[in-house]
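Here is the structure we will look at, set down as C-alpha cells.
Removed: one protein chain of the complex. Kept in place: all other protein chains.
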Amino acid sequence: MSFKYPVVMPKMSMTMETGELINFHVAVGDQVKSGDVLFEVMTDKIDMEVEAPADGVIESLVANPGDVVEIGKPVLIMLTETEVMAFDFGTDDEPVAAVEVAPAPVAPPIATPVAPVAPVILNETIKAVPKARVEAANRGIDLRTVRATGPDRTITMEDVNGAQLDPAIAKRQAANKALIAKGIEMTRGIAQASFTRSVSANFDHATFIAAWAKVLRNRPDLAAHEHIGVALIIESKYGSALPVFRDPDQLKIADLAALVASTTDAAKNGKVPVAMLSGATTTVFDLTTYSMSSATPLLFPNQVTSVTIGYESATTKIVSLTIDLNFCDFYDGALLLDALVASL
Amino acid sequence: MGHPLSSPEHARHALLYMWRIRKFEEAVEDLFGRGMMHGTMHLSIGQEASPTGMCMAMTLQDQITSTHRGHGHCIAKGADLTRMIAELLGKKIGYCGGRGGSMHIADVETGNLGANGVVGGGIPIAAGAALASKMMKRGTVAVSFFGDGAMNEGAFHEAANLAAIWQLPMILFCENNKYGMSSSTEKAFAIDNLADRGKGYGIPGVNVDGNDVVAVYEVAQAAVDRAKAGDGPTLIIAETYRWKGHSRSDKNLYRTKEEIEEWRIKDPIPKFIARVIEEGILTQEQCDEIQNEAIEAIKAAVNEAVKAESAEPSGLLDAVFKAVSA
Partner (left out) sequence: MSDRMLTMAEAVREAMSIAFDERPEVFLLGEDVGIYGGAFGVSGDMYHRYGAERVLDTPIAELGIVGAAVGAALSGMRPIVEIQFSDFTAQAMDQIANQAAKIHFMLGGALHVPMVLRTPQGSGTGAAAQHSQNLEPWFASVPGLKVVVPSNPADAKGLLLSAIDDPNPVIFLEHKLLYKIPGRDPVPEGATRIPLGVSKVVREGKDLTIVATGIMVNKSWEVAEKLAAEGITITLIDPRTISPLDMGPVFESVEKTGRLMVVQEGPAHAGFINEVIAQMAGSSSFGSLIAPIKRLAGMNIPIPYAPQLEKAAVPQIDDIEAAAREIVKNWR
C-alpha cells in the first residue's frame, strides 16, 4: 500500500508566513529514504532543508524554484510506504457579514447662544489644580480670567472661589431670573387649585410627558389652545430652561425619548433650539433629582395646568397638579390627575 | 507497571507508548508546519525509550516534573492526547485552557506536576514534591526529567544537594542528548562521564542507553526501589539523541549529517520490536497492529481537538489567583 503525501512549505519561525523555494534535490520518480533532503527553502531569517518524512517515491513537483509559497501549501507530492502523520484541514474563510452602519441621527436645530462680552485675559496658558478646573467648568468661569496665586503660578481653589463670574453669564442668569419672576407675577391673581397623588411606577421624562399629553388630549373641553405643548423644566448653568415638546403623545415613544434626551443635553449647555422656545400649554417640573416634592406647582402665564414630579421614597413619587379654575373646575382637575396616575 | 519483557501485556504497553509519543510528535511537527500552532515546539523524536522506560517503573501516584521538551514525559505518564493537542492549538479543553502552551502542560491525575519553560526549573520542584512525600509518609517517588543542559544550572546543584542531605525519594533523570540547544556536552562539561557528578553530592550516578527501553526500565526500577526503601536519590544519565533541531527554528548548524544519521540507526522503536519478536513475546503482526493503534489514537485526538472551541480572553484576570474560600 502506498500513501499520497503532500510535502508542504513548513513554518520555520514564529513569524513566518511564506517561504521561497530555492531548489529541488529530487526529481519525479526518485526513490527517497526518510530523512533525505527533498528541497531547500528560505525566508528572510532562515534557510532550511526540508526532509522526507518517510521512505517513498517522488510523484510530482507542485511549485517551481523561485516561487514564494504560503506555509502549509504543497511544494511536492510523494508516495510513501508508511502512513505519515499529516493533517490538512484547509482554510475556512467564512464570508464576513456586512456591517450595517446605523443612519446618523438628525441633530435638532441648535440656537446659537448670545455672544459674550470680551473678558479680561490674565493668563494665556493655564495651570490649575484639578478641583479648580472642575469648579470653573461647573460655574462657567473662564480660567484665563482668574488670577493665579498658587506655587508655580498655579490657580488654586482659593483663587477660583474668589473669582468673578464671567460677566456675560451673569447677565444671562439675571435675564432668566427676571423672566421667570415676571411670569409668576402674572399668574399670582388667578384662581387656582392643587391636587396631589402618590405613584409607585417607574417612568422617564418621555413616558411622563407623553402620558400627560394624552390625558389632556382626551379633555379638549378643558384646553385653552388648539395644540398641546408640554414645557419641561431643565436646570442649566444659566438657570432654568423651558424647552417645549409639541404634541408629544403623537410621536413614537422611541423618537420622543431621543428628542427629550438630546434636548436635555442641549439645554444643560444653554442651547435650546429656537423652535422649542414657545408654544407651551402646560409645564412639567421634575423635582426628584433634588429629592424634593412640591404639592403646589406654579402656573405659568397662559397655561391652564402645571405638574410637578416629587420624591417621596426610593420606590414612590408624588405627582401634583395645579389647575386654572377659570378653565377647569375642582372635579375635572381631580379627574385629570387620576387619569394621569392611572396611565403611568 | 513492570518489566517490558515480563509479559506480552507489558511489551505491548512499552511499544504502544513509544509509538504514541513518536506519532504524536510527528503530528505536532505536521500541524506546526502548516501554521496551525502558535509559538514554537520542542520535539523529542528519537528519545521515546527514556520516558517510557522510566514511567513503567512508576505508579500513577508517583510524580514527575518535566522540561520544555516534555510531550514524551506527559504521554508516558498517561496524559490524555486530545487535551494535549487541544492545548497546543489554544483550545478551551486543552490541559491549561490555552493559557500555558506546549511548555507548561501538567496533569494532576497522572502525577504530572508540569512541563517547564525554564531550564532546570523543575528540578527543585521535584525535590520539594519528594520532600512532601517523605513528610507525609506517602511512599511515593518524584522523578525530575531534565536534559544535559540543565546539569550546569545552579538549580540542579542546589536540588541535588538537598535531595542528598535529606535522603529524598527522588530520581534525577537526565536525558543526555548531547546538546543544550547548540552547546555540545563536550564543550559544556570538563568531565566525560556525567554520572560522575553524582559522587560530588554523595548520590549514586548510573549510566544507561537511553534508547533501550528495557535497559532504562531496569535502571529506573532499581532507583525507584532505592527511593521507596528510604535510601535516597539516584542520578540517572540516559544517553539518547534528538533527531530534529532544538526547536522548530533550529537550523542544525552545530552538528553534522553523519552524526544525525548515526543516531537514526539507533532508533529505539525498531530496536525494541526486533527484541520482542526475537524473544517470542510479540509477533510482527501484533507490533504492526500496535503501531496502527497509536496512529489511530493520534488521528482521533487531533480531529477532536481541532473541532473544539477556542479559548477566550474573558476570565483571564480571574485565572491568576486561586479563589480564597471563605
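In this document, chain identifiers A and B correspond to the written order of the chains, with residue numbering beginning at 1 in each.
Here is the rule we go by: a contact is a pair of C-beta atoms (placed from the backbone, for glycine too) under 8 Å apart; a residue touches a chain by one contact, two chains touch by 3 or more.
Everything quoted here is computed from the prediction, not taken from an experiment.
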Would you mind spotting which of B:Leu60, B:Val118 or B:Ala274 touches the chain that isn't drawn? B:Val118
Touch assignment to the omitted chain, from B:Tyr95, B:Tyr217 or B:Phe272, lands on B:Tyr95
Candidate in contact with the missing chain, chosen from B:Thr40, B:Thr67, B:Thr82 or B:Ser133: B:Ser133
Among the options B:Ala142, B:Ala195, B:Val216 or B:Val276, which residue touches the chain absent from this view? B:Ala142
Touch rule applied to chain B and the missing chain gives residues 63, 65, 94-100, 104-108, 113-114, 116-118, 120-121, 123-133, 135-136, 142, 154-155, 157-159, 161-162, 165, 319-325
Please give every residue of chain A in contact with the chain that is not shown. 129-134, 150-151, 156-158
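Following the convention adopted for this analysis, only the chains that are shown with their structure count from here on.
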Between chain B and chain A, distance of the C-alpha-averaged centres to the nearest whole Å: 56
Of all residues in chain B, which touch chain A in the complex? 23, 26-27, 29-36, 38-40, 248-249, 251, 260-261, 264, 295, 298-299, 302, 306
Contact footprint of chain B on chain A as seen in their complex: 8, 10-14, 17, 34-35, 46-48, 53, 71-72, 83-89
